[in-house]
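Below: one structure, written as structure tokens.
Of the protein chains in this complex, all but one are displayed in their positions.
Showing chain A:
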């Protein structure tokens, strides 16, 4: 009997394992029974989706060498600082003037120690100017440094057709002008570029209303409001939603905009471990049982701040468990879908669709238009009374200029494209192509033996590099030898010992481009010895679709 990969026993074991992990009531149901029950409930079964994530630990010698390298860097940093202090070497960093030496210090020397001594040495791998649209291929301006990265100069040459693995261009909509962008030209002709006002004064255009209705329809919620800047959407609206006497439970690895918004609001902030529902539950229980710190009164509001996809880890939030907790303890949920809207889910509607959940269950859905829609700005969506409240009370609405009309039209065009309202199925095809590209890329990288973090469906792929010397060598080698532009991240955006390279897979990457990149990664991985993974083959079980499981009776 032909088995689709693995023996009968293996499949049987797999199937039982999957069933046992559900904990739901359909214990002894047969295949047909399961389908019928789904139809009866009218809800898709999200328990079927095993959350397949991996955060493999590095081998011990790698961690030891990483710390050793940082130690050597620190020692040399002290030496250089000593030389600079004693005037033996010229100091290129910012210093105070001689006359101000006795005043309160402006530049804390030690705080900038890491920047001055470690980051400066490899600074040429960041802030690289580009001179074309950030499509799948782009042009990078070549620059050299004569004094070890303190200053740069452009040579005038352009490195053409570099494969772009760094831009957040998930659906490939951030590209040069093409005929489908004609409506943007028309809007530019009619409305111009600037709005010259805030939403409250004279800055609400009919384009904004059209966009907000379309966003609400896309997300399947009651209403939405759009803002001109994604970062400002988080940092200016969280203070409008919570205040003193409220509790914010925020994930360990939340983005700076969420942290800033939480701090500006004045609420009490407690942090739970990344994506860890047990930690969150413990915090919720303590909050409900003990109340506010001194007075022991009940909290006015408890808001859970999570992100849909975490871009540094590549992990997707465990939404079903968090929703269950939220209902049990009567908290509110705020999801920042900056990296997951348009990129995750069968039709690109985000994490709620990915897990098959109802978007009405999440209180505040926030997202940005920068990543998947090729524009800029953010939105907040949810119930109509929430959005109406924000229209009046948000700082962004009162003080910030509203979204520019051509950008609004670009988002409208992208939304119509993804939803299929322009008459073609290209949008849906792109979303599916992104999912395919993501899974292919991740699977091949794992087979090669790299350590990859995160969920297998997240299109942001962090590849762990660990050692600072390898980080610099990797980025330089990939750009100069292989003509692939990658983004590497180190401390302080990641923990000290976990520097990584972060790839953003896009729907506009063809299979050949991905194969080129994978080959280059293979060679670079062998050259720099980056293949630390100890599970050579994918050790996780494949997800078999229930309906194609013929051997069950």
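Convention: contacts are C-beta pairs under 8 Å (C-beta built on N, C-alpha and C of every residue); 3 or more make two chains touch, one makes a residue touch a chain; residues count from 1.
Basically, contacts and distances are computed from a predicted model.
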Protein name as given in UniProt for the chain not displayed, "glutathione transferase", "Serine palmitoyltransferase small subunit B", "Putative RNA polymerase II transcription factor B subunit 1-1" or "Coatomer subunit epsilon": "Serine palmitoyltransferase small subunit B"
Contacting the left-out chain in the complete assembly, out of A:72, A:144, A:324 or A:392: A:72
Residue in contact with the excluded chain [from A:58, A:122, A:140 or A:319]: A:122
Hidden partner chain, touching residue among A:473, A:505 or A:521: A:473
Missing-chain contacts mapped onto chain A: 65, 68-70, 72-73, 76, 79, 118, 121-122, 148, 467-470, 472-473, 528-529
